[in-house]
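Showing chain A:
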Amino acid sequence: MNEVRPGAVLIKGLVLFALANVAFAYFNPPVGKLSIYNWLIPGRERVPYEREVEYYDISHTVPIYEDMDAMYRSTILSRPKGENEFRIFLIGDSSAWGFQLRPEETLVGQLNTLNLKTCDGKQIVVYNAAFPLPYVMKDLLIMDKVREYDPDMFLWTITLDGFRNRTIFTDYFLDPYSTRVRELVGEYQLANLDIDKLAAQTFWDRTMIGQRSRLKKMFLLQLHGLGWSATNLDYYYQGYLPLSQDQSEDELFFGSSEGGLGLDNSLFDVLEAGYRLAGNLPVLAVNEPIFIASGENSDIRYNEFYPRWAYDEYQAYLENWMSANHHEYIDAWDFLPSSEFTDTPFHRSPAGETAFAEYLAPQILNLSCTK
Partner candidate 1 sequence: MSVEITSTLAKHIAEKIIKQPSRVITPDEPIISSGLIDSFSLMDLALYVEDTFGVRIDDTELNATSFDSLDQLASLIQSRKA
Partner candidate 2 sequence: MTIVQLGIFALVAILIGQLKKSRELAILAASVFVLFWLQPSQQFVSLVFWIPAATIGLTIFTWLLVSTPESRVWEVNWPSILVIAVVVLLIDLNQFFGLETIYMTTTPRLWMIGTGFIVYISFLMAATRLADKLKFLLTAVFIGIIFLLVYLKTPFLISKSFELIYALRGQESPAEAHYIFSWLGFSYITFRLMHTVRDFQTGRLPALNLGEYVNYVIFFPSFTAGPIDRAERFVQELRTPIALADQDWLEAGKRFFLGMFKKFVIADSLALIAINEMLVNQVHSAAWMWFFLYMYSLRIYFDFSGYTDVAIGLARVMGVRLPENFASPYFKPNLTLFWNSWHMTLTQWFRAYLFNPMTRWMRTKNISIPLIIFATQICTMSLIGLWHGVSWNFLLWGIWHGVGLFIQNRWSEFVRVRTTSPLPPRRQLLLNAGGIFLTFNFVSLGWLFFTLPSPQIALLAMSKLFGIGL
């Protein structure tokens, strides 16, 4: 019998581990595409999203923005397209994702309930591709990614907050995709996006050790799928306080006062990039409804996010920009009464979503037929 030497076992183990890490970094395998969703368990109706650690074992979800493969493979969006299917992907922020709503109550759920058909008889199926972060650059990255799941059209909800040019430092979503972000910035000449602070991935970052947090989350996402599958709950419904009609007298919008909004230097070029990226696929942009207060100081502010001057300026700018660039869009900013908002000035109630879906349906049908 061969003697086994403990030292040799240890060294062999360490060498194999190191080799595995180097190989992982070198080949960069698309491990995110491994998923038990849509296979052992049904796919989710929207991307998993939950940020409080203590809710993990309740809502069975983890935010996994580091790996969009894993994120979208866990949803029904990644299913193969049906023969007679016309796929619309909804791109947007938390109001599109459906905070405080069950999947069937969201805009996507309500649009599918309407059972729309294109003029050539195809079944319209709307999929939720939104991720809860108001930021058009994140939207562009997502549109770029989900192209591989064969969309026929994009529905894109936007609002002023998403066009703010923030420091990259706070935009956690972009960091894991720094390489692709740089490519997109070059391809579409996105002059206003400050990419200097964007992290550059080193070889070390790409090893299994460097990627351990992403790998762990991907694994947890599969495990949480079991809890989700058993309970059909993909969000922790914690309740909320209704919005107040009274506003503060603060006139500032993220530190700027009237005249300092600087929309010329904001991320409208990203919006244009979205249209170009979609190519010949139709894009229906919608300026999403906001809560319009009627109480104290409502002459100063529409809501806790937007002072009147800032939003008015944005709205006018958007209108000019759209017509100058020959895009069709819907401005639904005042479409809903203030009673149809839930915990923030953007999140809509189930009844609000029903009305909003019915409002958008004709425009969607219209645009889906122009092909």
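In this text, contacts are C-beta pairs under 8 Å (C-beta built on N, C-alpha and C of every residue); 3 or more make two chains touch, one makes a residue touch a chain; residues count from 1.
Quick note on selection: all candidates are chains of the complex that A comes from, given by their letters.
Remember, it's a predicted structure, so these values are computed and weren't measured experimentally.
Student: In the complex, chain A is touched by which of the candidates 1 or 2?
Tutor: 2
Student: Taking the touch rule as given, give the residues of chain A at its contact with candidate 2 in the complex, in rising order.
Tutor: Touching candidate 2: residues 3-6, 9-10, 56-58, 60, 219-220, 223-224, 226-227, 229-231, 233 of chain A.
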